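Mind having a look at this structure? Questions to follow.
As you look at this complex, bear in mind that one protein chain is not there, while each of the others sits in place.
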Amino acid sequence: MAKLDQGPPNYKEMLPPIIKENYGTWRYHEIPRSGVLKHVSESGAALYSVRVATPRLVSIDFIRDVCTLADDYCDGFLRWTTRNNIEFLVSDEAKVNPLIDTLTAKGLCVGGTGAAISNIIHTQGWVHCHTPATDASGVVKAVMDDLYEYFDSMKLPAKLKMGLACCLNMCGSTHCSDIGIVGVHRTPPRIDHEKIRKGTEIPTLVASCPTGAIRPDPKNKSVIVNEDKCMYCGNCYTMSPAMEIYDPKNDGIAILIGGKVSNARSAPSFSRMVIPFLPNNPPRWPEVTDAIRDILELWIANAQRGERLGEWIERIGWERFFSLSGLPFSDMLIDDYIFARETFRTSAGFKF
Amino acid sequence: MAKLDQGPPNYKEMLPPIIKENYGTWRYHEIPRSGVLKHVSESGAALYSVRVATPRLVSIDFIRDVCTLADDYCDGFLRWTTRNNIEFLVSDEAKVNPLIDTLTAKGLCVGGTGAAISNIIHTQGWVHCHTPATDASGVVKAVMDDLYEYFDSMKLPAKLKMGLACCLNMCGSTHCSDIGIVGVHRTPPRIDHEKIRKGTEIPTLVASCPTGAIRPDPKNKSVIVNEDKCMYCGNCYTMSPAMEIYDPKNDGIAILIGGKVSNARSAPSFSRMVIPFLPNNPPRWPEVTDAIRDILELWIANAQRGERLGEWIERIGWERFFSLSGLPFSDMLIDDYIFARETFRTSAGFKF
Amino acid sequence: MTEKKTPLLDELEKGKWPSFVTEIKRAAVKSEAAGELLQVLERSYEERRGHWKHGGIVGVRGYGGGVIGRYVDEPETYPNVAEFHTIRINQPSGFFYNTKTLRTICDLWEKHGSGLTNMHGSTGDIVLLGCKTEHIQPIFDDYSEAGFDLGGSGSCLRTTNCCVGPGRCEYACYDTLEACYNITNEFMDELHRPMWPYKSKIKFSGCANDCTGSIARSDISVIGTWRDSLRIDQDAVKEYAAKKFDIQGRVCDKCPTSCLKFNNETQELTVIAEDCTRCMHCINMMPKAIQAGKEKGATILIGGKSTIVQSAFMSSVVVPFMKMEVEDDFEEFKDLVRRIWEWWDENGKTRERIGETIFRLGMGKFLRETEIPTVPQQVFRPRANPYVFWQQDDLDKSGTALDGSKL
Partner (left out) sequence: MTEKKTPLLDELEKGKWPSFVTEIKRAAVKSEAAGELLQVLERSYEERRGHWKHGGIVGVRGYGGGVIGRYVDEPETYPNVAEFHTIRINQPSGFFYNTKTLRTICDLWEKHGSGLTNMHGSTGDIVLLGCKTEHIQPIFDDYSEAGFDLGGSGSCLRTTNCCVGPGRCEYACYDTLEACYNITNEFMDELHRPMWPYKSKIKFSGCANDCTGSIARSDISVIGTWRDSLRIDQDAVKEYAAKKFDIQGRVCDKCPTSCLKFNNETQELTVIAEDCTRCMHCINMMPKAIQAGKEKGATILIGGKSTIVQSAFMSSVVVPFMKMEVEDDFEEFKDLVRRIWEWWDENGKTRERIGETIFRLGMGKFLRETEIPTVPQQVFRPRANPYVFWQQDDLDKSGTALDGSKL
């Protein structure tokens, strides 16, 4: 019989000896090379963390391979990061380079530290989500292949964190990423009245709509969608398979940029939409990878050292970003949702 | 028979010769002394404007006196400012000091230029308004008497603009003043059902409430006020004298500070409430004059040169302002109206 | 005139600041209404409450506004202010006057009213404070004869207002006095005959110092600006420096875009023109050395208002740059505001200012339907959410679903 409510495994059992011995007494850290963090404690002990990318969606055999490496180089201890990287926790400095050599030989990617792209936090997409407007893993793979040089080096103006959400609900942390990639539906759900009559609880379906766009149609024993109110989130499809929202011709990707979660220098901030739509073009999404590379290179060419993407844009002004980037500005980029007012420029001070 | 739609008098007939001759060719200005502006044109012509306070509410005999002075010193030309000051337009430099001497001898107040308090834009108050929570002219008189030294000198860190509105509707420009004095009601209207039955159009009365707090009471042929929704604006009293809102024990004054209308350096900004309530204590409102003087002196003691009140507070942080001023902070100062969210501190960065 | 005592108000005749009590007393010498106002006010000071009621509609023939009805709450006690209405007279641009005009205003008001005025109301009008209903039409007739017209009240274009402009300010980037005069005359019907969801205001400021408080206080804000580079007179810069004016600290360090560089060695000040947001700070600090550019015009912003009902709004940018030329009779501006008002008239709810209507229905919809081009200058920053209401007609509806139905 299973034990209920026993809680997560105790993290203390997962800590290597060097961490137990120096717990809470770390003194400083440095980044001796891309992909390696060196933490030094008050006792003088040094822990090397070797950071390795994963695609997040991994097989158990991948994990087992990783375990073998951790046994060989780290006495069997390792950790994951919130951005789906693995960190091998090496307490013996002599093992750092051999580990990196082995990792490289196996085709594993070491990097993601400091002024680099870390890894893209992402959702399930076509692999496992019920309302995706795009794939997640495939887009991430395409983007990271293209920008790989910025993963295994530290030559960006500052760190760059990306997120991908496969629909408008913006799961993951896309809403506060330096670059957010967001799957967007653009057309209202299509009602299969037959399916609704067969098994949908209509009040629940009606209640599921965030904007109140769905109302009962008692005569038809179904529902009606007010298409002017629909903003294509797909919540209704969660409630009923009769409300198909996918639309291959019109689903695609929006790009939002300039957000961050840290409080350093300035308050955490939301990402802002700069491209309302790019087509889904699998398997390599060239429009998306090109757009992101263009933004990245503009930032690299213009930002001050240490300036994150959003900090750079806030310094020069969003109107200047649009003129520098050549990205078209349209009314689709102007907020018209609940908190729109704070985005309006209530000042005669701006750049032409 | 009156002419309809002839429009305002033509300003061109009101301009002194020096202005007609130098129209649009002014080159620069300086402030040779408090209360005097010197404008120099490309032609080298110099126009002196001597600024004099008025109480805004003036008799025709006051205007006639002013006209006599203007005839004597300004060839019959003068103007008013948006802040209810008079400006004597002197084209002959030799007449500036004699004019000032005459003005001073008559007890008129010369000042209000540069880093000074100008004059308080205000509303009608008990003199002529139907929903006042305080008087306007009397409070202005009390405050300006107290702060007179800052009207006829230029020793403040920057200019200081004040506004007074006699009820929560915040007429005038109190919502964007360095210091805003706002009359506040704090209790719901008292319904005189007899009066309502006699002559009030109930649907109009119901519609007049901004927050939907008034609903019809058909059984009673009157209305009901949901006191939880009422925010005491007095709009209903405009619609019906049966909805008395004044309340001598509980009406009073709130102080809002830190707003401005100019775009210089930063965008125009709203004033923020720092004191939710001070009692109405006519004829001299000592609690109000003391509170304003305290804020003013704190600003003078702490601001950098050229820093307006709101700029100073934004630089040091509102939390620091409250600790420096000793003003109590309470939940009444936290916004809970439509645009509250943007005031919440969404950051771990603040001063203790 | 009544001989009753006013001990509380008398306190407000003390002190240096000019006293409104003294003014009421002066008017009371000739006007029984003014004398009674003093009594009502003294009572308010005793009781800490007002004694005025809003009441029946009053006005003049041919107009829908311009007069505000006001009644004392105890007409039997105060018969001379039982009716005590306000007349709004449209002021001349820039509040410029000659004494002849002012004396005419006084003489007519002495003939018909209390002798009390506000110079001026917050919106701009000459406010004549206190007359009886029966005098309203004669007052209008006399003022009209003398060349004056009423201001606005109610759900109309309110009396427009402007800064001193080219009449006496080197900062003015367009002729605010003429714009205000010309455009007011264009919209006489909108001003005098309320027909909209609520009031609408226009204020003309010649530069970003915005001395009329246009962005904070008017539905349509016209702020003078320029499109090229500000101009710097290096000789004058050197003079400021020679007088120990702290150019680096008080000008460059306070520039919001850091676009001004002062070279301490050469004593020269340079600007990165494209980074300048024309905020006026440097010009305010060094008016002898720095001037606006040559290609002048105005930025048009929309939606400003004070607190009631849905909170105070600032105006926000709709047209970053528009020529405001006397020569073409301000046609582009007039055309723009006509489209804006028409849209608001169709879409606004009662007592909803245009800023509130735009907020409710969306800036995108407003811009599309008024045919105002969308530019990034309209926002501080783009939307943070992906909830674009896509124009369905713009999409590719040629596909079919897997079940064969039309998408």
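First chain written, first letter: the chains are A, B and C, and each begins at residue 1.
Keep in mind that, in the parts below, contacts are C-beta pairs under 8 Å (C-beta built on N, C-alpha and C of every residue); 3 or more make two chains touch, one makes a residue touch a chain.
Just so it is clear, the model here is predicted, and its values are computed rather than measured.
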{"item": "Among shown chains, those touching the left-out chain", "value": "A, B, C"}
{"item": "Absent-chain contact - pick from B:Met170, B:Val225 or B:Leu278", "value": "B:Met170"}
{"item": "Options A:Lys141, A:Arg215 or A:Lys229, residue touching the unrepresented chain", "value": "A:Lys141"}
{"item": "Of A:Asn97, A:Ser153, A:Thr238 or A:Ser323, the residue in touch with the unshown chain", "value": "A:Thr238"}
{"item": "Residue among C:Ser153, C:Thr257 or C:Thr307 touching the omitted chain", "value": "C:Thr307"}
{"item": "Chain B residues touching the omitted chain (full complex)", "value": "168, 170, 175, 182, 184, 186-187, 190, 227-228, 231-233, 244, 247-250, 254, 256, 258-259, 270-274, 276, 314, 316-319, 321-323, 329-337, 339-352"}
{"item": "Footprint left on chain A by the chain that the document does not show", "value": "1-11, 13-15, 19, 23-24, 26-30, 39, 47, 49, 53-64, 66-67, 70-71, 76-82, 84, 89, 107-109, 121, 123, 125-132, 135, 137-138, 140-142, 144-145, 148, 151, 168-176, 207, 210, 233, 235, 237-238, 241, 246-248, 251, 259, 261-268, 270, 280, 282-284, 305-306, 337-339"}
{"item": "Contacts of chain C with the absent chain, listed as residue ranges", "value": "47, 49, 307, 311-312, 384-387, 402"}
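By definition in this document, only the chains that are shown with their structure count from here on.
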{"item": "Contact-richer chain pair (by C-beta pairs counted) among B-C and A-C", "value": "B-C"}
{"item": "Chain centre separation in whole Å, for chain C relative to chain B (CA means)", "value": "14"}
{"item": "Chain C, residues touching no fewer than two other chains", "value": "208, 210, 215, 223, 256, 279, 314"}
{"item": "Multi-partner residues of chain A (at least 2 other chains)", "value": "339, 341-342, 346-349"}
